[in-house]
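We show some of the complex, not the whole, and keep each chain where it was.
Chains here go by letter, A and B, matching the order in which they are written, and residues are numbered from 1 within each.
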Amino acid sequence: MFELGVVYRNIERGDAATAARLGASGTATVHEAMGRVGLMQPYMRPIYTGAQAAGTAVTVLLQPGDNWMLHVAAEQIRPGDIVVAGVTAECTDGYFGDLLATSFKARGARALIIDAGVRDVRVLTEMRFPVWSKAISAKGTVKSTLGSVNVPIVCAGALVTPGDIVVADDDGVVVVPRAMAAAAAVAASAREANESAKRDQLAQGTLGLDMYGMREPLQKAGLRYVD
Amino acid sequence: MFELGVVYRNIERGDAATAARLGASGTATVHEAMGRVGLMQPYMRPIYTGAQAAGTAVTVLLQPGDNWMLHVAAEQIRPGDIVVAGVTAECTDGYFGDLLATSFKARGARALIIDAGVRDVRVLTEMRFPVWSKAISAKGTVKSTLGSVNVPIVCAGALVTPGDIVVADDDGVVVVPRAMAAAAAVAASAREANESAKRDQLAQGTLGLDMYGMREPLQKAGLRYVD
């Protein structure tokens, strides 16, 4: 774990159809469906509004200020993958720009999730290549120290194992371990079905207090109303 | 003050027409008109560009990671209200999403101001339900501990008393105490009338140095020009 200088070529990827279903549910629903674990920290933001992606993780462990391993990772990308990159120390440099995005896209990558900075965001936005990052910075990087590809990494506070399903949208980024993905997709769909009916009721003025039966527990907890 | 477990049902709301006038002036002008007090900290940002709202405050005191009282607050909303929520400790969780927004909107709320996180921001944006928040996060919340509704609260560094007029736009969020609202609206309008003429002059190339008569005080203060 946290090995440096290694590229694992054969990783077991989560199921593509499950990834698609989870993506359709969105991060907030998926995170609930998982029991509220697996969310990256909220400083991870999409470079453009409305960005959405779901896919299987190719992980990259980067050195600070050094994007060499993103080039190594490109070769390991298969269509439907999302590259997820952590760094061994805090860094806001711009590791990724339009050239790497062109390469990643040509290899079939759906997105980049990086716990550092990116650049060329105007061009990335025009290409509609979505990136979730900690920073935007014109600062470039060198190519001199080895990291790894497809080892377990920590990205923005979340553990990511190669092949995990990653779901990202305007609300953030959630990591779904492969073994939990099918169950999470079922639970997420159930939540959505449930929410649709509730939305209609609430739109008609029904209070959540009544719809969820909260009045009694609130009273038991001691809530007082004062006129 | 800072009572827990209480809902005040009868609050005295600021005047709706005054709220509308203040909203038309915008936060920067209103804040000046108030003598530069009442501004929330600048980390409070709208979830979409161009969001604007003005209304009367229904306040909510929340516990960290617990949105129970937002459901309780929904019942206290009257058309024209803005829900303003503080938390008893720092928290970036997503307390509010599209279901609560549907309910708040159905009750007549114009906006949410929350010193914590929100989620479902894509849907909230489509609904044009404006929210000013400290964070965006897919992290959900529980419903287990009491807070209060319509007690004085602190939100993003500003004291908010129930019924205060709240004005929010791209520049931030300002709180106008009920007793100061009429005077603030008059002062804000006066500033605006004044600014319109100045804008024309400046657009024609007149310098603020001359228009505001600054040359003499600058000279007195000792400003030197070097060629």
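Just so we're on the same page, a contact is a pair of C-beta atoms (placed from the backbone, for glycine too) under 8 Å apart; a residue touches a chain by one contact, two chains touch by 3 or more.
The structure displayed is predicted, hence computed values, not measured ones.
Undergrad: Total copies in the full assembly, please; the file places 2 of them.
TA: Shown in place are 2; the entire complex has 6 copies.
To be clear about the criterion, only the chains that are shown with their structure count from here on.
Undergrad: Please compute the C-alpha centroid of subunit A, do the same for subunit B, then give the distance between them in whole Å.
TA: Comparing mean C-alpha positions, subunit B is 31 Å from subunit A.
Undergrad: Give the list of subunit A residues in touch with subunit B in this complex.
TA: That would be residues 26-28, 30-32, 36, 39, 42, 45, 49-50, 169-172, 174, 195, 198-199, 202-209, 212, 214, 218, 221-227 of subunit A.
Undergrad: For subunit B, which residues count as touching subunit A in their complex?
TA: Spelled out, the residues of subunit B in touch with subunit A are 5-10, 48, 68, 71-72, 74-75, 92, 94, 97-100, 102-103, 105-107, 117, 119-122, 125, 135-140, 143, 145-146.
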